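Every protein chain of the complex appears in place save one, which is left out.
Lettered A and B in written order, each chain numbered from 1.
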Amino acid sequence: MSNFTKEMINNYADKLLIGLTSEEEEMIQSEFDQIEKNMNLINEIPDISKVEPLSFPFEVTLTDLRSDEDASEEIPIDILLQNCDSYEGREVEVPKVVG
Amino acid sequence: MENINKNISELHDLLVNKKVTSEELIKESIAKCHEIQEKTNSFVMILDDAKPTDVTDSLLSGIPYGMKDNFSTKGIVTTGSSNSLKDYVPFFDATVIKKLKEAGAVGVTKTVLDEFGMGCTGTTGHTGIVHNPWSYKRSASGSSSGSAASVACGVYPFALGSDTGDSIRKPAAYTGIVGYKPTYGMVSRYGLFPYASSLDTVGCLTRSVEDAAIVVDAIKGIDENDMTSWDSSDIKLKENLDGEVKGKKLFYIKEICDISNYANPSDELKEHLDNFKKTVELCKSLGMGVEEVNVDKTLLNALPPTYVVVSYAEATSNMSNLTGISFGPRGEGDNVMDMIKDHRTKGFSPLIKRRFVIGSYVLQSENQEKYFLNAKRVRRLIVNKMNELFNKYDALILPVGSGPAKYLDENMNIYNGENNVLEEHLQIGNYGGYPSITIPNGFVSKLPVGVNITGKVKDDINVLNIAYALESKMDYKNQLAREVE
Partner (left out) sequence: MEYKVVIGLEFHCEMKSHTKVFSRGLNGYNKTPNSNIDPIDMAFPGTLPVLNKECVKKSIMMASILNCKIPEYMTFDRKNYFYPDLPKGYQLTQFFNPVGTNGYIDIDVNGTNKRVFVHDIHLEEDAASLDHYYNTSTIDYNRAGVPLLELVTEPCINSADEAIAFLEQVRNIYQYTDISECDSKKGQIRCDVNVSIMNENDTELGTKVEVKNVNSFANIRETINYEIKRQSELKSSGRYNEVIQETRRYDDESGTTIHMRSKVDAIDYKYFTEPNIPRFKISEELVNEIKNNIPMLANDRKAKYISEYSLSEYDASVLVKDKKVSDYFEECISYGCNPKSACNWITTRLLGELNKNEISIDEVYIKPNMINELVQLVENKKISSDQAKKVFTYMLEENITPLEIVKKYEMEVIEDSGLIESLVNEVISENEKAISDYKNGRTNMLDYLVGQVMNKSKGKANPSEAKNKMLEKLS
């Protein structure tokens, strides 16, 4: 009996705006217990919560940054929208956004 | 007379001495690409109208190469091997592509990858499975599958790759070639489709250490478009390749290399680990010291899940721009959110969907502490341990994987729950941003296998030299793939 229901799996996917077919749901559901079990190997390390998380491969400290004056050139609108399937004039168009 | 399968320096000499022209090389390369495409399926695209360039002092001038299809190429479709970007045409070049253009190199192919770099089998790209040129029944590994297979076939001397957990260095081992992942930040990631930003590194696939050095010399450098890049102008890789390694000290990890760690070792595994022992002896004969070191098994076992958690979590965020709104094929839907969901549902393969679900799961606020943050803590522990060891030793040497390339079968991508550090240790190179290179060190079941050398941050020259020296003592330099099975 899995810790994870199909609803739960679907919910995690839906939070990323991804839909799953019933096969995909089943595949992931069948694997999830094992996946979670493996992830818990992380928690077998004693006192793991006392360690500072590492977000970068090595500590880099910047001492200077980009100047405000450093500006990019205007990009022609036809290039900006060359991959866009739906636009109106110079703007990208989508179905009406509510809420 | 075939020229295209020669190495970079040889090609450069031929070009400079006008024994061959850039146009001829490109023509030869493209013809060969078409030849191998049917059996290996290495390419998303072959650029038949690639133009030759002038031959200059630059070693790469006039020479064709392959581009993994997650590098933005201006005016040329770049798909990431995903249906979500199948017709996407970038209007800018990735920095490395720009630099290679400036060096006179000619991109002639966009090579297949595991979708967005998220895979290690070469089976998840939207144009189909990549086959290992040594045996078409086998995987070329991934995610830089097409780049590795094509270089192994000798269609050009080098191809660009990207490495987040092992994506350059493992395919290199399984196709019998060299895969080099430089120190994180040495090469700009601008224009590279991101997978996990704190792990992604740009590198190359070649057939010799020297060629790898030449390529990275040309593509490295601080980039104002990538805040994680740093100034490496005082690091000259090719120039410093001298094979002087006497007195260097290497270590390997007992818990990974010792056969006694494995309950039911296959013959192939035994052979592979024996091969590794021979490589260790070779190192010693070169005057290097090699020591066995213990690393806590609990820590090692936590590495594969750490990779899963950190990289899948970062990936979910990095791919959130793929909505089909301003680029990519529009999804269907009466409202925007449905439309976005439709694009993503249709555009992503089932395997990366699984990774996304895991990524989504570990970032839920109730799970962050337990998984995401703890995984980042494990990252710190392993990096601390490695840094401690790198204070004593020049480099870590380990066998790549558990043997030769795996058979392509439908069960390949099923999650079997195995937590095998031997298959996953290359991640260490990404956790700490260490320079890391794989070179071929023999054969198992007639198929190539590799060994990996990883060193300390920014110590690329040292790592390359150790590989260079080792390579010169073995017979696999410049080797080309041949069908053995």
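Rule of thumb we're sticking to: a contact is a pair of C-beta atoms (placed from the backbone, for glycine too) under 8 Å apart; a residue touches a chain by one contact, two chains touch by 3 or more.
No experiment lies behind these values; they were computed from the predicted model shown.
Q: Sort by label and list the shown chains the missing chain touches.
A: The chain that is not shown is in contact with A, B.
Q: Determine which one of B:Thr323, B:Asn374, B:Asn419 or B:Asn478 touches the chain that has been left out.
A: With B:Thr323, B:Asn374, B:Asn419 or B:Asn478 as choices, the missing chain is touched by B:Thr323.
Q: Any idea which of B:Gln37, B:Thr56, B:Ser197 or B:Asn387 touches the chain not displayed?
A: Of these options, the touching residue for the absent chain is B:Ser197.
Q: Out of A:Glu23, A:Asp47 or A:Glu69, which touches the unshown chain?
A: The one listed residue touching the chain not shown is A:Glu69.
Q: Hey, which chain B residues sit against the chain that's not shown?
A: Missing-chain contacts on chain B: residues 71-72, 78, 80, 85, 88, 90-92, 94, 189-194, 196-198, 224-228, 313-314, 316-317, 319-323, 325-327, 336-337, 340, 363-365, 368, 372.
Q: With the missing chain put back, which residues of chain A would touch it? List them for me.
A: On the chain A side, contact with the omitted chain comes from 15, 17, 55-56, 59-72, 74-75, 77, 80-81, 88-97, 99.
Convention: only the chains that are shown with their structure count from here on.
Q: What whole-Å value do you get for the distance between chain A and chain B if each is reduced to the mean of its CA atoms?
A: Each chain reduced to its C-alpha mean, chain A and chain B end up 22 Å apart.
Q: If you look only at chain A, which of its residues touch chain B in the complex?
A: The touching residues are 9, 12-21, 23-24, 27-28, 31, 34-35, 37-45, 48-49, 51-58, 60, 62, 66, 70, 75, 79-86, 92, 94-98.
Q: Please output the residues of chain B touching chain A within their complex, sorted ascending.
A: For this pair, the touching residues of chain B are 87-89, 91, 184-185, 198-199, 224, 227-228, 230, 298-299, 301-302, 304-306, 308-309, 316, 320, 323-330, 333-337, 339-342, 344-345, 348, 350, 353-354, 356-362, 364, 369-371, 373-381, 383, 414-415, 417, 419, 430-434, 457.
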